[in-house]
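The other protein chains are all here in position, but one chain of the complex has been omitted.
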Amino acid sequence: MTSQTWNRFWGSTFVKAPLQNGVGRYVQQLQRITFKFCKTHGGSRGMRDFIEKDLIEFARMNPGVVVYLKPRRHRSSCLKAEYLNGGEEYISAHKQSSEEIKKWVEYLRTQSGYSVERLRKYQHTDRPSIQGPWTPWMHRDQCINIAEYPQEELSCAVKREKTATQELLEKSKIFVGVNNSS
Amino acid sequence: MVITSPTLFARARGGDRYWKRRRILALSSHFFGRKQNCYSIAIKYVHRALRYGVRARKLKKADDRELWDTRINAGCFELGTKYSDMKAVMNDTGIALDRKILQNMAVWEPRSFRALASLTKVKQAEMGLNTLGSPPPSGVVTRGML
């Protein structure tokens, strides 16, 4: 599957947290959770158990979350979560036990409200560079900033070996020096 | 993204054949012309697109590698050395950095990369490689000097 097709239907994103949540302080992103269930049907039995046993504790531990209970006749149970950024999530709790629902509630409580998408990178940083990113001037001799162009020294090829002429001149100098001293 | 499936599910309660075709047509929804909506034409192009996708997953690795090589070479030439020399020196000194990390260093941590280039120049002089080049930079201490 090409990335274009993937992005068209499922999208892709980077690791992110709303307003750097969790750095220094944590703001509860889950705002409202609605438990929908039937009072009589067996499909909602786990949900009824959860409401009897664990819901009070959940509401006490999370004072920032509004908890709604919505009994409705002869319909399957579900969870609906609404988040600070306007995101919503719906989870079907049909025929699930209270332990399973407990896990789903915990999942909804810790979500940010962003939709779940493929991550293009598994890490994120606000400061990708300590030393500062590369610039064209970084590794250059500063003399080029004030140089007058065109300049012979900056242009000429790097000299790796002496030419035969130079060698000859040097040797003749030594030769002359030896002759003079003797 | 608009999820059309629940709406369609409510509106058109087709059989298996209908949903099988929806699955293919969903993948062709960004194509042009009749290959977008006509199933018999769309399936041909969807299969081709999926084949391309399979092939591209392999090609991507080669493309990435080529790009990293270009970048590292550019960074090395700017500092007066070569990636092949750097590779030889890194192999000798046991610096285990791959292409991806090196190109990242060249862009995001350029001073560390420059240190690596200086090390290359000093060390290759010790190893006896490229002795015709310019004299190695000062200020680099290697184990061979101690």
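Order of writing sets the labels: A and B. Residues in every chain begin at 1.
What we mean here is this: contacts are C-beta pairs under 8 Å (C-beta built on N, C-alpha and C of every residue); 3 or more make two chains touch, one makes a residue touch a chain.
Criterion: contacts and distances are computed from a predicted model.
Per its UniProt record, the hidden chain corresponds to "39S ribosomal protein L13-like" from the list "Ctf8-domain-containing protein", "S-adenosyl-L-methionine-dependent methyltransferase", "Mediator of RNA polymerase II transcription subunit 27" or "39S ribosomal protein L13-like".
Although one chain is not drawn, the whole complex shows that of B:41, B:88 or B:107 it is B:107 that touches it.
Across A:42, A:63, A:86 or A:136, the residue that sits in touch with the chain not pictured is A:136. From the options A:27, A:66, A:119 or A:154, the residue with contact to the unseen chain in the full assembly is A:154.
Residues 67, 70-72, 74-75, 77-78, 103, 106-107, 110, 113 of chain B touch the missing chain (whole complex, contact as defined above).
By the touch definition given at the top, chain A reaches the unshown chain through residues 132-137, 140, 144-145, 147, 149-151, 154-159, 168-169, 172, 175.
Here, only the chains that are shown with their structure count from here on.
The touching residues of chain A, counted against chain B in their complex, run 1-2, 4-5, 8-11, 128-134, 138-139, 158, 160-161.
Against chain A, in their complex, chain B makes its touches with residues 1, 26-27, 29-30, 49-50, 52-53, 56, 75, 78-79, 106-112, 114, 132-134.
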